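After the structure tokens below, expect a handful of questions from me.
Apart from one protein chain that is not included, each protein chain of the complex appears where it belongs.
Coming up: subunit A.
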Amino acid sequence: MSEAVVPEPMIVIARAGHSYDGKRWQYRGLDLAVARGEVVAVLGPNGRGKSTLLRSIVGLNRPTSGTIRTNGPVGFVPQDFSTPFPYSVLDIVLMGRARHVHALKVPGRRDIAIARKSLAALDIEAFAERQFDSLSGGERQLALIARALASECPILLLDEPASALDLKNQDLVLGFIRRIAGSEGLTVVFTTHQPNHALAVADRALLMGEGDRTLIGDLASVMTESNLAALYHVPVRMIGYEEEGAELTTFAPTFRSQLERARSLGSANEGEP
């Protein structure tokens, strides 16, 4: 009885793998336990099973091996989705309340208030009456995040939540993730193509490499130049700088085209008298 009470993890992934055809594995032999209030960033090249993993955690596809358990309902933010009907943004966000509204009832005043509050949290109250599919890709993403927030799930999974967003809205969404994990204790798992997004908000990172070579750990041990370069097959530098008195780091990829351009410009300059 002297042991400290270890809170039960919100997501437990045990030796889990998923394959659509039994040959090619989207992910394999994955072990991960995510604690309450923790933020995990999932990184990996296109087609390496990041979305499949999130869908497995939500329950949209069962892992073909191993198990995935969640301690509570899971809110999910897909990359994008379309509807054949011109629903308003408020209608869409309100649908996040599905779990809380009896099958034979319609959402009440309280549900509508929560939906509006969620819109406000993402700073998009002004979109409430607009048609969802008249929004830009980035605006739709914000609305879908608001919908997941309205679902009031203790676990939130976001599939590339910031991929279609401009810098200001990336900042908004990252700040939002930090806030709900910190002050509201939500457990967040999100996929991203931006190592800097992981640096900005994640406690741990999951790097999905080729085959079952996955790396899981805190940022300092996993998010290294060599790991990222191996993951993306692009040279990546970690650069430290100071901003508003804080020591910050950022990852800078080296794009081949830029390198070649700089070289040719350099050799042209050398040729001048």
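One rule holds for everything that comes next: a residue touches a chain if its C-beta (ideal position, glycine included) is under 8 Å from a C-beta of that chain, and two chains touch if they have at least 3 such contacts; residues count from 1.
The working rule: contacts and distances are computed from a predicted model.
Visitor: Name the absent chain by its UniProt protein name; which of "Sarcosine oxidase subunit delta family protein", "Iron ABC transporter permease", "SbsA Ig-like domain-containing protein" or "Pyruvate dehydrogenase E1 component subunit alpha" is it?
Guide: "Iron ABC transporter permease"
Visitor: Taking the entire complex into account, which one of A:V58, A:L122 or A:V236 touches the absent chain?
Guide: Going through A:V58, A:L122 or A:V236 one by one, A:V58 is the residue touching the chain not shown.
Visitor: In the full complex, which of A:P9, A:P45 or A:P107 touches the chain missing from this view?
Guide: Checking each option in A:P9, A:P45 or A:P107, the one touching the absent chain turns out to be A:P107.
Visitor: By the contact criterion defined above, which parts of subunit A meet the unshown chain? Give residue numbers in ascending order.
Guide: 55, 58-60, 73-74, 76, 78, 81, 83-88, 91, 95-96, 98-99, 101, 103-107, 151
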